[in-house]
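What follows is a structure written as structure tokens; I'll ask about it next.
Note that this complex is displayed minus one protein chain, with the remaining chains in position.
Up next, chain A:
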């Protein structure tokens, strides 16, 4: 559990593992989120908000995977047509 180790080593109540590094990462993360990507530059989004949006985004993606799995399951049920269509669809990207 190397993670735990370094966390407690610098414990002064806060996880001060180079605030700058974390802020940097938060910014990168923010740019990945569709919600926050086009926020006004001057308005610095708080780290907690970024993390919150990240959670929401991940949940959405999970839900989409669930959804698409269902649809794929139905579509793949008829295999004869599916085989050809499968290959076809991905080759025509």
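The rule is simple: contacts are C-beta pairs under 8 Å (C-beta built on N, C-alpha and C of every residue); 3 or more make two chains touch, one makes a residue touch a chain; residues count from 1.
Going forward, contacts and distances are computed from a predicted model.
One chain of the complex is hidden; its UniProt record names it "IBH1-like N-terminal domain-containing protein", one of "IBH1-like N-terminal domain-containing protein", "Very-long-chain (3R)-3-hydroxyacyl-CoA dehydratase", "proteasome endopeptidase complex" or "Signal peptidase complex catalytic subunit SEC11".
Within the complete assembly, residues 1, 3-4, 6-7, 14-15, 17-18, 20-22, 24-26, 28-29, 32-33, 46-48, 51-52, 54-55, 57-59, 61-62, 64-66, 68-77, 79, 82-83, 85-86, 88-90, 92-93 of chain A touch the chain that is not shown.
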